[in-house]
Each structure stands twice: as structure tokens, then as C-alpha cells.
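With one protein chain held back, the other chains of the complex are shown just where they sit.
Chains: A and B, in written order; residue numbering restarts at 1 for each.
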Amino acid sequence: MAVQGNLRTAPPRTSFFNDPVVRGIIYQVVVAAIVIGFFAWIIVNTAQNLAAQNKSTGFDFLFRTAGFNISFTLIPFDRSSYYWEAFLVGLLNTLLVAVIGIFFATILGFVLGIARLSSNWLISRFATVYVETIRNIPLLLQLFFWYFAVLKAMPAVRDSISLPMGIYINQRGLFVPKPVPDDQFVWVYAAVVLALVLCFALSRWAKRRLETTGKRFPVLLSSIGLFLVVVAVGFVLSGASVSFDMPELQRFNFRGGLELPPEFVALVFGLTIYTAAFIAENVRGGIQAVSHGQTEAAQSLGLKEGDRLRLVIVPQAMRVIIPPLTSQYLNLTKNSSLGAAIGYPELVNVFTGTTLNQTGKAIEVIAMTMAVYLTFSLLTSAFMNWYNGRVALVER
Amino acid sequence: MNQVSQTESTSAAPGGMTVSDTDVAIDVVGMHKWYGDFHVLRDIDLRVMRGERIVIAGPSGSGKSTLIRCINRLEEHQQGQIIVNGTELTNDLKRIDEVRREVGMVFQHFNLFPHLTILQNLTLAPIWVRGVPKAEAEDMAMHYLERVKIPEQAMKFPGQLSGGQQQRVAIARSLCMQPKIMLFDEPTSALDPEMVKEVLEVMISLAQEGMTMICVTHEMGFARQVANRVIFMDQGQIIEQNEPEAFFSNPQHERTKLFLSQILH
Partner (left out) sequence: MSIAFVRTDMAPSQSPPTRSSGLVGWARKNLFATPVDTIFTIIGVLFLIWAVPPIYGFIFPTSLGGNAVAPGGTVEQCRVENAGACWAYIAARFNFFIYGFYPISEYWRPNIVFAMGAVLIVPLLWPAIPYKGINALLFFVVFPVVSFYLLNGGVFGLKPVPTEQWGGLMVTLIISLVGIICSIPIGILLALGRQSDLPIIKTLCVMFIELWRAVPLITVLFMASIMLPLFMPQGMTVDKLLRALVGVTLFASAYLAEVVRGGLQALPRGQYEAGASLGLSYWKRMFFIILPQALKHVIPGIVNNFISLFKDTSLVSIVGIFDLLNTVQAASSDIDWASPTQAVTGYLFAAFVFWIFCFAMSRYSLFMERRLNTGHKR
């Protein structure tokens, strides 16, 4: 253009508000101010509300006696226990259900996921119907069904349904024989440890032998055999015996045995069945993510089906499966909070329910509950980051 | 050139020569294959002698891949016989394993195992199928990696290699099983031109050592240079076969002429 002189003048000063750095700072200050203001408003309101209700804040309530009973506890607990013990009982019950649920859901989920890919039409159809039914029905509804419609509809104690192996089921839950080991049984435990060590050594030896001589050794079968033999020998030599405390029907209820309350059974059942449907989808996706070319390449090298799965397909599929699997485990743990709705004394029930009602410490109690789940979640994502970093396929 | 026209029922070994069985690497007799109701391979007769190098060409969808995949039973045929190294392919898993041990295959998309290093890719089958000690398998793997000119890549993962390098690893992986027969399914068609050359060089040197090879490819230069026989397929059948010179200079069937005019511009 005509005005050439302009090119030589000093660069124009950026207007203060057009500088991206300044703008960024302004935006952030504004947002921060709004957020802080919002919280301040909430805090003031809460303080006023609490003052009006004559309530105090603080965690000292944890050291007061709870004064209520919990039907199902892993640690001793009674009316004279403290609130923090109630918290612990709830936490442990949550963990118990989570661990057992995860165990069964994993097995069922893998079976279903593999079944969905089965070349057998009937089997894959079964798995599809299962998955499509279960995952489209709310978990809470399924829990209600298992608890109210199935377990609570069981016969009364007098007419308990007797299952094989001394197991009974009735309105009050599942009664199973409880193994009672005698004092000599430590030797059997020792034998189990020894057997595990031996199996480990055997697998090391088999690997070394494969590498040096190229000869294969049936590790799995021989390990099982070794384990059984060593444990059996330990059992016989130590003269240990295990008696079973069988549940016995007394006048009004069962005595002895292990009593699993219906809330617990329903929750484990519901969580397992529900989560397995999701795990099945992850497993199917993971296996399908391994391209068919991998199977063909392994076939054309002459690898047998078992080796093909073990050495080529499963290691690749597991990389895809494990991250979503971990989040399913986390989901199951979070979903165990629905146990509150059927009266299983897990964290939300014992703490956010009973404790909150009795103490009125809403903020503290809810904050503690949330902190627990937040910890689970952070631990899970820490694991996932570590795992993803470790197994990421090296790419260009 | 003595041109033989045969009807489907009498077609046998090329030229009706008499040979002892031990010289025959692959014998396909009256083979048919269907995908569902689709008749994909029709009346295939093919006899491959030891040390023979065969190139299969033909338009897309003509069944070339299907044919060579039947030879190591990645696909099942429904009629006729396939005999590889004297072993007839049936449902018997043991026979299938036997054949696969002796037949190497190289795929268009390499199909290296991405979770294993190059060295592990090469030693996997020798260790688990042939029972070769690990140290020995590794020596052999390094030997073949040197042959395909990439020993320095042994510790890398497949994802870190170029396409040409990956395909050469795939060839080395098959060679580690010391196969008697090698099958190639368009080994260069997923590669850039300069990578094609490096892979072809490896294949040519293999051919010169007398490896029995069946190669589906459109690299006509390669066919001229190393093939004993070029086979042209269309609509699931062998339309024409001949020595490379005669095949390219004097195609007989209309379909072959059309195909060649398109492929050799």
C-alpha cells in the first residue's frame, strides 16, 4: 500500500486487553473469584444453618460410642463400639463384597466373553442374550429382584431347602458348613507353602530346560499333581484333621456353620451377574482387537492351538482388556454401595446412613465417605497409568 | 512350444510327465472350494515339483489367495485332494500341523507379532514347535536376520520398523522353521516402491538357492527373472499356465491377453 513509512516504525503496542497472556490471567482470576465466592457463600450459609440448628462441626464424634448394632461384621462390634469402628466395619464390608464380587464376576465375565465368540451358534447366542438382557436392566432393580423376590421368598427356617454338602438356604440366608481345623493343621498350611515353592521351582526348571534342550515339560499338569501330592502327604504325616461345623436346625434357627445373610448373598449375586455382562463385552472386544492375521501367522508357523492362544493371542488381548477391566472393578466397588438399599451394612449404609442419622454430622460423614471412594479411584488410575506405560506397544 | 489343451477331467500334471513321488512338493487334484454358496475355486489341478518356483497372477477376486491359503489349510477345501510333501490335508489336526511345519507363509500385511521383539518373533516357533534350544534358535534367528540384511534390528519391536524391514523379518521368521516350501501372498503390494526392491532381492536370492516357492504377485519382472512357471487365474480356475517367456510374449487365452495388456500398460 501507499503508506510505506509505517513498515519502519516501531511495532504497535499490543493493547493491554488483547495480549493473550493478560487475557488468560483475567479469565482465570474471574473464574477463581466466582468459584471462591460461591464456596464462601455456601460456607456462610452452612454456618448460619448449623448455628440455627445448634449443631457443631468437627470429627470428635468419631470417638463417641455408636450405640447401634451391625448385623454382619468382620471385626468385633457392638453397641459400645465407637463411630470410627462403625466406619471401619462398613469399609471392610464394602471391601469384602467387592473382592468376592470381583472374583466371581471375572470368572463369569471371561467365560461369557469367550462364549460370545464361540463358533458354536447356540453358545454364542446364549452369551449374547445374557449380556443384552443384564446390562440393559438397572442394577438396583436386579438387587431388589434377588433380595425381595428370590431370597426373601425362600421358605421359612423350618422348611429350609437343603442343598448337597450340608448347605441350607432359607429366608435368613445361606448356611454352609464351616471348616474347623485342629491344632495340627499348621503343618498342612506349611505343606501348602512348600508345595507352592516347589511348583514355582518346577516351572523355573521347566523354562530353563526348554531354553537349553528345547524339550517341553507339562508344567501345569505336573504342578497340580505335585501340589496335591505334597499337601496330601503333609496332611497324612501331621495327623491333622479338619472337622466341619455343620449348620444344624434347632427350634427356631440354625446353630453352627457359617451364616451368610441374604443381603450379602443377594448383593454378591447381583454385582457378579451385572458386572460379568460388562466384563464379557470387554473380553470380547479385547479378543476381537487382535487381528485375524495374528492367528493365521501363528497357524502358518505350525503353532498348536494352545500355544497360539498362550503365546500370541492372549498376551495381545490382555493389553486391551486389562484397562477397562480395572475400571469395571472400580465400578463394582462403587456399585456395592447399592447394598445400602437392601440393608447390607456396607460403608454407605452404616456410615452415610445410620451414623449420619444419629449424629447429624452430614458434612463430615459425606466427606469421609467420598474420600474413601476417591481413594479407590485414585489408586485404580495410578495402577492403570503404570500398566499402560508398561505394556504400551512400541510404535514408531 | 507344444501347446496342450485339456479338458478339466483329464488335466493332470503339466505335460503328463511321469515323476517319482519324492520329487513332488505339492499336488492339488480336482480341488473345489466354496464360501457358503459361492464357488470360489473350481476344479484346480496343480502339481509343483521340488525346487520349482511358481508365480500366480490374476485379477482381484480370482481366488489366488484362497488357493495358496488352502495349501497350508488356513482355508478348508470341500472337494478333491491337496497333498503337501506326501501328506494329504484332511481334518486330521496332526497332519495339518505336520504340513504347516514344512510350509512357510508370508502375508501381504506381514502379521508380525507386535508384542514380541524381532528376535522373539523369529525364535517363537522354533522353540515351541520344533523344540530347538533357545540359544540355538537365537543363533539361527541372527543368521537369517543377516540374510535379510537387518541383524541390527533384532532387539526392536515390529512397530519400530519400516514396511520393507517388517516384510523381510516376516520372511526370516518363516525361514527359521526351515521350511521345504514357501508361500507368498502378494508380499510386496503393501510396500512403497523402494521397499519392494529390498524384499524382492531377498526373494530372488531364496529362489536362487533352490527353495520351492509359490508366489502370488503382480511383479512381472520378478516372474520373468525367477519363475519356472506362471499361472494365470480367473473366476476361481486356472486359465493358462506357461513358462514366463512364452506366457508374456505369447499369451493364448483371451482373458490372459486382456489382463496382460492392462498390467503391462
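The rule we apply is simple: a contact is a pair of C-beta atoms (placed from the backbone, for glycine too) under 8 Å apart; a residue touches a chain by one contact, two chains touch by 3 or more.
No experiment lies behind these values; they were computed from the predicted model shown.
*Asks:* Among the chains present, which touch the one that was left out?
*Replies:* Its contacts among the visible chains are A, B.
*Asks:* Which one, A:28, A:212, A:250 or A:385, makes contact with the chain that was left out?
*Replies:* Selected residue, touching the omitted chain: A:28.
*Asks:* Which is it among A:68, A:84, A:104 or A:144 that touches the chain not included here?
*Replies:* With A:68, A:84, A:104 or A:144 as choices, the missing chain is touched by A:144.
*Asks:* Which listed residue, A:49, A:69 or A:291, touches the chain dropped from view?
*Replies:* A:49
*Asks:* Residues on chain A that touch the omitted chain in the whole complex?
*Replies:* Interface with the chain not displayed, on the chain A side: 24, 27-28, 31-32, 35, 42, 45-46, 48-50, 52, 118-123, 126, 132-133, 135-142, 144-145, 148-149, 153, 334-335, 337-338, 340-341, 348, 352, 356, 362-363, 366, 369-370, 373-374, 376-378.
*Asks:* On chain B, what residues meet the omitted chain?
*Replies:* With respect to the unshown chain, the touching residues of chain B are 1-8, 11, 14-15, 17, 32, 34, 36-37, 39, 42-43, 78-79, 228-229, 235-243, 246, 252-253.
The definition used in the following text is that only the chains that are shown with their structure count from here on.
*Asks:* Give, as an integer number of Å, the spacing between the C-alpha centres of chain B and chain A.
*Replies:* 50
*Asks:* Would you tell me which residues of chain A are touching chain B in their complex?
*Replies:* These residues of chain A touch chain B: 210-216, 291, 293-294, 296-304, 307, 311-312, 315-316, 319, 393-396.
*Asks:* Residues of chain B touching chain A in their complex?
*Replies:* It is residues 72, 74, 97, 100-101, 103-105, 107, 109, 111-115, 124-125, 127-137, 156-157, 159-161, 170, 173-174, 177, 183 of chain B that touch chain A.
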